[in-house]
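Since the structure comes first, as structure tokens, the remarks are kept for the end.
Every protein chain except one is present and positioned as in the full complex.
First chain written, first letter: the chains are A and B, and each begins at residue 1.
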Amino acid sequence: MLSINNLHASVAGKEILRGLNLEVKPGEVHAIMGPNGSGKSTLANVIAGRDGYEVTAGEVIFNGKPLLELAPEERAGEGIFLAFQYPVEIPGVNNVYMLKAALNGIRKYRGESELDAVKFLNLVKQKTRLVELKESLLNRPVNEGFSGGEKKRNEIFQMAVLEPKLAVLDETDSGLDIDALRIVANGVNQLRDGERSFVVVTHYQRLLDYIVPDVVHVLAGGRIVKSGPKELALELEQRGYDWVVGQAA
Amino acid sequence: MSTRNEDVTRLVKQDYAAGFYTDIEQDRAPPGLNEDIIALISAKKNEPQWLLDARLAAFAQFQRMSEPDWAHLHYPPIDLQSISYYAAPKRKEDGPKSLDEVDPKLLETYEKLGIPLHEQKMLAGVAVDAVFDSVSVATTFKGKLAEAGVIFCSFSEAVREHPELVRKYLGSVVPAGDNYFAALNAAVFSDGSFVYIPKNTRCPMELSTYFRINAMNTGQFERTLIVADEGSTVSYLEGCTAPMRDENQLHAAVVELVALRDANIKYSTVQNWYPGDEQGRGGIYNFVTKRGDCRGANAKISWTQVETGSAITWKYPSCILRGENSVGEFYSVALTNNYQQADTGTKMVHIGRNTRSTIVSKGISARQAQNAYRGLVRILPGAEGARNYTQCDSLLLGDRCGAHTFPYIEVRNPSAKVEHEASTSRISEDQLFYLRSRGIPQEDAVNMIVNGFCKDVFKELPMEFAVEANKLLAVSLEGAVG
Partner (left out) sequence: MTAALNQALDSLAGEFERVAATLPAADQRSVANHRTAAVDRLRARGLPVTRDEAWKYTDLKSLAGNRFRFTGPSATALTRQQLPALTAHPIVLVNGWLDPVLTDLDALPTGVSLSGLDQHLTALMQSRAPVDDAFQWLNDAFLGAGLHVNIDAGIAIDQPLEIICLRTATDEPAMCHPRLRLDIGAGASVTVLERYVDLAGAQALTNVVTDIVIGQTATVTHCRIQAESPASYHIGRTYVDLARDATYQATHFDIGAGLSRTDINIEQHSEGSVVGLDGLMFVDGKRHCDCHLNIDHAAPRTRSTVRYKGVIDDEGRGVFNGRILVRQDAQQISAQLHNRNLLLSARAEIDTKPELEIYADDVQCAHGATVGQLDETALFYLRSRGVPLATARALLLHAFVGDIVDAIADSKLRQLALTELAGLLAALEPLPELT
């Protein structure tokens, strides 16, 4: 489904990713862990197509298509979703309105007809339950005045509505208390259906207690230096990153 | 508790430690401004013909110009004919070859001001050029600097010893006809400092010039030129004081900075000219043109100023951001007390791509003083991706003073991002109460809050100056708020 080969990327002239390889099959959950500054967020942003991340070599293939040539909204149309580490506040743009523009944009990209207002609202109502998002937040401007937990829940809620094929969660656990973490993880788990894949970027093992990965990768110095089963995360929690990084070097 | 007027009056006390006069035999020109005087100044300095010609051309331009009246300043007309344009301590023969030959009275003057010129007594790592009225009386550490290829000398010496550099850069940032006071300076300038940092050189010590006005009825018209060649770095400090007198004295300086590719100039000023007394008598009229030109890519010019002195301050240290990725900064604390007036700020002209500028201005006004920030941020069409951030805050201490903000923002490139924020208020009663309830006396609490208010600027000053600035602020304010 997702195939990343020898990816090199820099930010402001500084090379962050240095030959990264990653293979994700349908239905799999991959956790990307690693120390600060290892390139985890860069990877997430490169997949979603954020400006300012310059890919200098390598390729990202998604369901047979080269992803790097596509605009962010085209990638969304292909089925990519990025849950932001810092969800953006957009004053004046209504949450539901934005979501409808997004959903119809994606449907149009896929050659499907637009969803009518009634069906859309039913869909939205149904999905709010998934992450216990207060309906009052729906008609507020995107993320404006949301608490940290509400923002993260809003990300997962949007993911539920847009039903991506591959979701990249960029440190979705950061800034969440244990209850919010449980709700967010629960939302993600309900979206696991054997087809949809997840790349879960996280600094701590904590999130992986709730979202159990199939594979754990350690990212260091812009490369994946170790991969293993879910137990690897526990080992990292106990022994820290130095051990793997040292081993790899 | 309130900031009532009587509290302010009780607490604001004038204590100007630099207000003494040095009685020294002088060589001075008669009052008056004309071509003969200009020729006299040029002759006193044994200047080459080209410089005299330049002075006379500037004077011709000056005569066609009129005094600017757009600033938020009120003062009686300045009688330029009553001022003497040249005053210098008399010297034996050709002037001192070394510090040992400098008149002890002069050394004593600087000692008293806290600027010992004997190298063994000096602050390590700071070279000083001491300008007394119209001449430089001494420059320290010249030998050590020469080892690194750095030229640091009086302007007069630079004209004699390095005419090619002076000719190339003089007036290239601030042309003679730039403005009324710059034109006057270009015609009659006396002494100042010259700095040249060669390519890829980090200047091994802080450079500094100490300006002292001493003589009566004179003006000081110094000229400073700093050239940082490609890849070089320099930090320069400037200090100013003058005796306490009932008459106003004019100071109209021009400072030009040139930063070539990858060069970095940091220019710091602690301006403590005599501000006048509590009734607004006397004090220096300070009309200064300072401008830096980032000529090459990645050049950086940073201005930091602490302005506590002068009866009138008219001063806008500016940056021309020509080279791509070049950076301009302006950090300013301007404090006006009693009848002082300041109209000060900066201009950031973005010409090159990805140029960035930061402006942080802190104005403090007490008693009857008027304090204005005036700034220009101009983004030209070619300045793709330019950024400016401006923060201007004013603090009012007393109900008879004024604080004003006049920012001009001109943007002609859609990819530029410009943000300006300004606020004006008095000291927060909550903050004051909080500190006092912790047992801190009112005056200390005020100083603490004012210092906090200025923190973003003070942290930009070189260490020795930061301490100095802190003290100066406390003295200038001496309990300005109740």
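By our rule, a contact is a pair of C-beta atoms (placed from the backbone, for glycine too) under 8 Å apart; a residue touches a chain by one contact, two chains touch by 3 or more.
Given the structure is predicted, the values throughout are model-derived calculations rather than measurements.
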Chains on display which the left-out chain touches in the complete complex: A, B
Among B:41, B:188, B:234 or B:403, the residue in touch with the chain that has been omitted: B:403
From A:22, A:43, A:60 or A:99, residue that would touch the chain that is not displayed: A:99
Touching the absent chain when the full complex is considered, from A:13, A:64, A:91 or A:194: A:91
Positions on chain A where the hidden chain makes contact: 48-51, 71-73, 75-77, 80-82, 84, 87-88, 90-93, 97-106, 108-109, 117, 141-142, 158, 162
Residues in chain B touching the chain absent from view: 3, 70, 72, 379, 381, 394, 396-426
